[in-house]
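Omission of a single protein chain aside, the complex is shown with its protein chains in their original locations.
Going by the order they are written in, the chains are A and B; count residues from 1 in each one.
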Amino acid sequence: MAGTAVLGRLTWLSASVAGTVVETPRVKTLELDVPGWAGHRAGQHLDVRLTAEDGYQAQRSYSIASAPGDGLAVTVERLEDGEVSPYLVDEVREGDQLEVRGPIGGYFVWDGDEPAPVLLVAGGSGVVPLMAMARHRAQVGATTPMRLIYSSRSWEDVIYRDELETLGLEVVQTLTREQPPGWSGYSRRIDSELLSEVAWPASDSPRVYICGSTRFVDAAADGLIELGYDPAWIRTERFGATG
Amino acid sequence: MIGTSDLKLDGNAIGGVMLELFGFELTATPCVCAGCGAREEVARLDVYTGAGIVVRCCHCEAVMIRIVQGRGRTWLDLSGTASLQLG
Partner (left out) sequence: MIVSRGFRGRRREGPPDRVPPGQYLTDDFPVLSAGPTPHTPLEEWTFSIHGVEEPVSWSWDEFRALPSEPVTVDIHCVTRWSKLDTVWEGVSVDTLLEAVEHDAAYALAFCDGGYTTNLPLEDLTDGKAWVAFGYDGEPLDPEHGGPARLLVPHLYFWKSAKWVRGLTLRDEDEPGFWESNGYHLRGDPWLEQRYWGD
């Protein structure tokens, strides 16, 4: 028991909620103040642990949305029937306390120190770690070509909608369930045909980051491989459906 | 109803557990499957959640890692992993 208790002290940190931002009807960003936080890289995530008064605990992983130089924020989507996400999105207020562990991840990261053009492919809330990468690029003034292909259900569900236009990256949206009047963009799920029109050509040897549900990620990765992408260029992060 | 394909995650999902156990990051660590010899970073392996966590080779589906946590202990079985490349 003693060994594990020491490990626990090393990894879980107290966090207080410094602010909240409503991103969409279902999505909220929590800005966190975590004394002792060592910083993070774009693409990493952290674990959040909640403890109820009777000691019951629940834990979930959330991608870090903020650029490394910009404090710590996570963006959470409320999942229907979720146990933790409805609490984080609907209940949590400034000043509330949680515990966090991290940063976690050394694979699904982008530091901006390689010249290869970057393709980001996001399914729904899979955009969160990719947004950290886009924000990081803007913050350090990197000139690496970066393009985001972002699939959402509807215009109302597009997270960071306004900010995406200010980051100096190319954004291709597809709205799969409902489109606003006059919409001239894509309106279907990402497939190899869509990718062939908007992805970097394979001859550019791009770096790819795909994030979303397992189904989304596998379909996007397969689509890119069909276009001649080397699987080794493609990094993926799959979200679970439990919230 | 959640489709089975959505139940399968990848090794990024065990990043936190591995950090807790080893004290350093492991998702970018290449490891070799004891079943088929394939070498992949932990993040690329298939992760299933049953009564405990099961990590499978993304090529041959053999069990590479099993993790059970309870009452302050962790049981970690690496017998399906032939080696890890650390550092």
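Just so it is clear, contacts are C-beta pairs under 8 Å (C-beta built on N, C-alpha and C of every residue); 3 or more make two chains touch, one makes a residue touch a chain.
Owing to the predicted nature of the structure, the values given are computational and were not obtained by experimental measurement.
Asks: Among A:A38, A:A52 or A:A232, single out the residue that touches the unshown chain.
Replies: A:A52
Asks: Of the listed residues A:E99, A:D157 or A:E237, which contacts the missing chain in the full complex?
Replies: The one listed residue touching the chain not shown is A:E99.
Asks: Just the residue numbers, please: which parts of chain A touch the chain that's not shown?
Replies: These residues of chain A touch the chain that is not shown: 14, 50-53, 55-56, 58, 81, 83, 87, 91, 96-99.
Asks: Provide the residue numbers of chain B that touch the chain removed from this figure.
Replies: The list for chain B reads 1-2, 4, 7-8, 46, 48-52, 54, 56, 61, 63, 66, 68, 70-71, 73, 75, 77.
One rule holds in what follows: only the chains that are shown with their structure count from here on.
Asks: Under the stated contact criterion, what part of chain B meets chain A in this complex?
Replies: 2-3, 5-13, 15-16, 19-21, 23, 25-28, 41-44, 49, 72-74
Asks: Would you tell me which residues of chain A are touching chain B in their complex?
Replies: It is residues 1, 4-5, 7-8, 10-11, 45, 47, 61, 101-102, 104-108, 213-215, 218, 235-241 of chain A that touch chain B.
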